[in-house]
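Following: one structure in structure tokens, then a few remarks.
Every protein chain but one is kept in place in this view of the complex.
Then we have subunit A:
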């Protein structure tokens, strides 16, 4: 057998400043407040940069800049706005390698994923919505739908640049201006994106980036001059946001947690189902809101499938996110690692059986091995709560009706996967599963043309596709 020698992607191509200010009105400005946060590389705990914590006054400056720019930007013909957005998309493609390295360093995700999944999708979203900018009157929202105004957007740390693209691209295409707050643990690609806006000569104030943690996000969401709030993140924070904007005229979209069922029937293509399960829960270390964290497998093939799954997990390579052969990178933060550990321990305490492949864990950084729990019951915490880590709970079922019942028996409803070679069963399942996305013989596939969003506690509103425009138009 041959061991794969390390194949690290070079860090030389990126340039991280020791400290960053805020990006307001097309300029880098020093924050008015004193607060600073450090962003670290989760794979090594090395401090990458210091970032500003925007105070309420900073947020106000950013919103005012966006308000001023709105008059210019919304009055511009759609075809003119499209030029800017297309330009941004092309610059992202040109700088893809640099952005992928930066994303992997700051987030801990494997370079294979940031390079092959995140960045191509980021560019695709900008290209897709650039195409809509001059066709809004044909989108099915009336003859001349108007933008909303200033959008306050708060995004999570799991797909920093991709979530930025999901938020900013449709907002700009519709004629809105934006104040975006990236997560405090992963701000670097958003700050690089600010540079890209300058490179694209985007009019000042159209995109503003303020960094900081929950306080900053709260200030942005509450700001009276914000017309639209878009949030992706935890259900808990989503509830707070819904409360804080209730009764105001603000439009809101929330994309929150999930506890998706990945349902494997006995007639499924088992080898591909195994790949789909791995991709469903171990992609991005399980830091995916639509992750297939509950595997529902038909009892008749449960033994065989689990054996195949365990064998497959033994080939997963955990380690340096910048190594091109790494499949599983680092957990994003110490806090997140603690939460994954707590829930996994609860799984064991409740009587589920825990299994992980033998896999060496690096000494420094935040790591959690891929983990499977078998013998899980619907009432276990690990079957109900979102873990947001590489932890899979396995449940079994006997009939399609039972599969639907169990899959829907969750407070969430973001996504589901169905594995069967039988088309009629697939369609029967798809019409009964209460989830925003139902994947057929695949999992975690994204496309800018396809709307994404949840049922129940997974939030409301849709991002992507024609439907994604609605959230940024006065309709």
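We take it that a contact is a pair of C-beta atoms (placed from the backbone, for glycine too) under 8 Å apart; a residue touches a chain by one contact, two chains touch by 3 or more; residues count from 1.
As a convention for this text, contacts and distances are computed from a predicted model.
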Problem - Which of "ABC transporter permease", "Deoxyribose-phosphate aldolase", "Extracellular solute-binding protein" or "cytochrome-c oxidase" matches, in UniProt, the chain that is not displayed - result: "Deoxyribose-phosphate aldolase"
Problem - Residue among A:56, A:195 or A:275 touching the omitted chain - result: A:275
Practice task
Sort through A:7, A:361 or A:377 and give me the one touching the missing partner chain.
Solution key: A:7
Exercise for the section: Can you list, in ascending order, the subunit A residues touching the missing chain? Expected result: 1-7, 112, 116, 267-272, 275-276, 304, 315, 324-325, 421, 441-442
